[in-house]
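Apart from one protein chain that is not included, each protein chain of the complex appears where it belongs.
Letters A, B, C and D mark the chains as written, and numbering starts fresh at 1 in each.
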Amino acid sequence: MDLISTLVINGLATGMLIFLLAAGLTLIFGLMSVLNFAHGGLFIWGAYTGVWSYQLSGSFIIGIIVAIVTGLLLGLITEKLIIRPVYGNHIQQILITLGFMLVLQEFIKVVFGPNQIAVSPPAFLQGSFYVGDVIFIKYRLFIIILGLLVYFVSMFILKRTRIGLIVRAGVMNKEMVQSLGINIRLVFMLVFMVGAALAALSGMLHAPYSGVIYAEMGLEFSILAFIVVVIGGMGSFSGSLFAAILVGIAQAFMAYYVPALSLAVNMLLMTVVLIFRPQGLFKAKG
Amino acid sequence: MNLAKVEKSTWIYLAISLLLVIVPFIVTGRSMQFIIIQFFIFAIFAMSYDILLGYTGIISFGHVMFFGIGAYSTAIVMNRFDSTILSFILAIIIAIILAAIVSLIVGMLTLRLKSHFYAMLTLALAGLFLVGAEKWRSLTGGNDGFTFSLPEILRDSQSLYMLCLLSLVLIFFGLRRLTKSPFGRVLMAIRENEKRTESLGYKIVHYKVIASVVAGVVASFAGVLYSISLRFVNTSVFATDMTIDVLLMTIIGGVGTLIGPIIGAGLVEFAHHWLSSLADVHWIFERWIILYGIVYILVVIFFPLGIVGTIQKKFFNRQNYQKKKQQNPRRKLDEGRKEDEDELYRNG
Amino acid sequence: MMSSLLRLNQVEAFIQKFHILHDISFEVPKGEVTVLLGRNGAGKTTTLRTIMGLNKVSKGSINFQGEEIGNLLTHRIANKGIGFVPEEQGIFGELTVGENMRVAMKKEDEQTTKRMEWVLDLFPDLKKFWKKPGGALSGGQKQMLAIARAYVNENELLLIDEPSKGLAPIIVDKVTESIQQMKEQTTILLVEQNFLMASKIGKKFYIIDDGRTVHSGQMDELKEDKVLMKKYLGIS
Amino acid sequence: MEAILETKDLSIAFGGHVAVNGVSVKITEKKFTSIIGPNGAGKTTFFNLLSGQLTPTHGTIYFKGRDITKLSTTNRTRLGIGRSFQITNVFPNLTVHENVRLAVQSQANVRYQMLAHFNHYKQFKEKANELLELVFLDDKANSLAVNLAHGEKRKLEIAMLLALETEILLLDEPTAGMSLEEVPAIIDVIKKIKGQEDRTIVLIEHKMDMILGMSDEVLVLFHGELIAQGTPEEMIENETVQSAYLGGQYDEQLT
Partner (left out) sequence: SDSDSTSGDSEDNTSSSNESEEATAETGETIKIGVLASLTGALESYGDQTKKGFELGIEYATDGTMEVAGKKIEYIFKDTETDPTVARQAAISLLEDEEVDFLVGSSSSGDTLAVTPLAEEYEKIIVVEPAAADSITGSEYNDYVFRTARNSSQDAFAAAAAVAGEGVKIATLAPDYSFGHDGAKAFISAAESLGAELVHEEYADQAATDFTANIQKIIEKKPDYLYVVWAGANTPWNQIVDMKVEDHGIKVTTGVADIATLPTMTALTGMEGFTLYYHTLPDNEVNDWLVEQHKSKYDGAVPDLFTAGGMSAALAIVEALKQTDGDTNTDTLIETMEGMSFETPKGTMTFREEDHQALQEMYSVTLEESDEFDYPVPVLKRALTPEETAPPIMNQ
């Protein structure tokens, strides 16, 4: 029982971390239908700038703020220069965002050097404690709370405003949305910036979790994010949350009970979901 | 008249092939030859990818699985048997049969899915192959990989060059014929509008599966050549990076043309080689990968349809435009020119 | 004295490299229904799209309420009070009928709610299928939705491209009637192939041929002018 | 008279909504049948059931006495049921000519030929050109279909259907959006086919003059149900039809 609780709680924390990572992509890929392979680049830039300012200032909060600001700025630049010319064309998106990903990743090394950088959680989030026989790691609880926060805020915004609808409509028929008097460019830009900021934030939060950051981690994690968005059902925040937790918990349990398959768990999960429910878990068939 | 037309482009391609035959006698440096050989191999791989992406409209993120199957089949056979031509032929046969079986199964299992989902599913399947290669260490040597020996003739750079060139030329003409056959036309129709193709009386799943098998087998063959050109194999032949590379080559060259992927492969290989060698010229180029990334971005901006695609479109538009200017609406068109442009726009 | 709300003067436009509009000039008087006629491929749709800013004006001017709107961005033009019912309907297939309407609504005030009620009375089918994805509607229902979306907002001018297409006669009647009701507040520029409908509500007409406005006049006269009808519209 | 196509108690529901409800009809061979009904009555859905785009939740479809309910679209086309679409449905980035040629090729049963060049089949090309002339699109043969004006796409749609040379032609509002000038010409095309008396034509239209001028029989769908059936004249007189479908306009239209 304690074992199960431990696995569940840690799986949940991992899931939340993955969710934070996928949340940005849910907007950019799920909602705007942009195959953004530079997502990982936004992630590492968030991580590096955030960690840099965290270590410089000694304040974790400042680190988080800097990461978010970096995400917004980079999102702005990315959207204007890279994404805008290629909306609606997946093939061009792949090429241009991969190119940009290389630039972002390599630039990290120019600015911050090629070595990995070690990061530890701020003092107030360090360590772990027992409740009964179950171990709770503070930083993970923090991640869980933050993940839920991001989820509820996003849901609130999407449900309460027309933004979500407008973006989806804009993807289906941009001209029509414009003809209805909506500045879809601006909307896309803002949504993209928010997506980028979420990516950057998750990069920053990921850093103390794994203890190090390095330039190559971007692509690795963005593939995971794509998987989660697809499993959850494109564009569904709840789907991404559910899928991320599913992936997190599956990883934990597989690693414990079927270690031989733990390398393959993400891929297996996605294969099974896509074969039996191609539209993703949280999407009505259509 | 039409025949003469077709032959003309064929002649041009043949002439280029002949030129390439002479190259190794001029460029005797084996390292340059090695680069050109890699270019041939990736050109084959990219063409196979374009059968899926450009002609049938299927984005796959897992095409590398067939490439890897080819590479591992060869490496394992050559490692376990004598290094004779006979074993090499056996290796090719095994590679092709395995790839055909796997692509058939993957095709039947997955091709009913829509774009993204198909792409992600193939990504997952290729990922499983990668894990498999990692785990079955007794056979594959895990991620470090293993080396193997080859019969003398295949070790010779010159003859390897010729083998790869010959394969490229044959496969190019073979695939070109395929894409211009009635069958190939139906593939393009599927790319454009699946449902409508169905109601014209074509069974689209059959077509997609056949396309996927053709692409799989050709990719596997590219994998065979790749592993003999390296005489070494490791799990990198199943890595997603490889799919991404071939995807980039195809897109840069121009999807939906066969010459496009070849040009794309050449461009990527040589740009990579050239840019990375800049690192020796000046420290400022140590971060040459940034330039490499910028090349991709520029290609999209200046050649939105890929290099070949964009040039063709420009050409097509200009001709069409001129024609539109000269003609009044109801005049009948000259048949020859009509076919020409149709050709021009869609084919390599 | 009617002032003209919209005036096109020698407008030329290209689609990619193709010169589609050569010389389009016409005026849309306020408070009336003006009709554009012409055979397939004449450039009617392109004209409307050019007014909406979906095509660039390469030459000439488009004047709306005394203001040049020639090369403004589409959403700016729309926000000046121009509504658009496109030829291909422009339904957001994966959004429900209700969501389609919500995307269209610029405001959520009382006025809009009233209009919404009126629109739903006009097309009860929409109310019935409120939660159905737009893509699953029948052809005619889609057409109704496209019209309804343009109706919910308060507009100075509506550009409507072939509204009767695919509608049952009884619905065509309703649409005709609704346009008649609306024209007091909202001026309408109509492209219509259903001559019967066009002649009922249209006041002034222009004929477009090969990207040029080649003829204009009063709808009443056109009905009598068999020669003209035959020449440009093929009606005998 | 032989019934070439017959449905028995055909129904389909989407979620809770029954779009076609217990329709049993016989469509007579080599005759011209029209289907009318208000928007959303289920006409297109009925076509989708006949051509295999949709599978009925209930009921059976017979083609020449054979149960084809479970056959795929492809197989039904091959058997001889061809259709055109209400929403324009062509291959956007292929040329107009290629669009038609693909249909011709299918009709000629050249499907898996991978080795010959497509130009090898000269007759396809010629046939495609003929068809394009027939629908007045010959001057657009080399344009990409995506660049056609709406009405032109409708014509292309018809040319593609004709190319299939199927015994049954299911036409879903073929003239919607077509200009006044060209409608008569298309009607002529349809009449010509009718005149050859070797095809069965089923037409969905809202243009009453077309229905009246050509139909041998008219079916009226309403809320998914078949509410009336008879000659055009009978239907025009039918009160339900008048109130539910025609409204006040029909008599003006007739003049």
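The criterion applied here is as follows: a residue touches a chain if its C-beta (ideal position, glycine included) is under 8 Å from a C-beta of that chain, and two chains touch if they have at least 3 such contacts.
Computed from a prediction, not measured in an experiment: that's the story for all the values here.
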- [ ] For the chain that is not shown, enumerate the shown chains it touches in the whole assembly.
- [x] A, B
Open item on the list: Please identify which residue in B:178, B:249, B:289 or B:307 touches the non-displayed chain.
Closed with: B:289
Task: Interface residues of subunit B (partner: the chain not displayed) - done: 27, 29-32, 34-35, 38, 134, 137, 141-147, 149, 155, 226, 230-232, 234, 236, 273-274, 276-281, 286-289
Task: Missing-chain contacts mapped onto subunit A - done: 3, 6-7, 10-11, 13-14, 17-18, 109, 114-118, 120, 127-128, 135, 137, 206, 209-217, 220, 248, 251-256, 259, 262-263
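We adopt the following convention: only the chains that are shown with their structure count from here on.
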Open item on the list: Just the number, please: Cα centre separation of subunit A and subunit B in whole Å.
Closed with: 33
- [ ] Averaging only over C-alpha atoms, locate the centres of subunit C and subunit D and give their separation in whole Å.
- [x] 28
Task: Whole-Å separation of chain centres (CA-atom averages), subunit B against subunit D - done: 41
Open item on the list: Quick check on subunit A: which residues sit in contact with 2+ other chains?
Closed with: none
Task: Residues of subunit B touching at least two other chains - done: 320, 329
Open item on the list: Quick check on the complex: what are the subunit C residues that touch subunit A?
Closed with: 52-54, 73-75, 78-79, 84, 86, 90, 92-95, 99-100, 102-104, 106, 133, 135, 149, 153
TODO: Show which residues of subunit A lie in contact with subunit C when the two form their complex.
DONE: 162, 165-166, 168-169, 172-173, 175-184, 286
Open item on the list: Taking the touch rule as given, give the residues of subunit A at its contact with subunit B in the complex, in rising order.
Closed with: 82, 85-86, 89-92, 94-96, 98-103, 105-107, 109-110, 223, 226-227, 230, 234, 260, 263-264, 266-268, 270-271, 274-275, 278-279
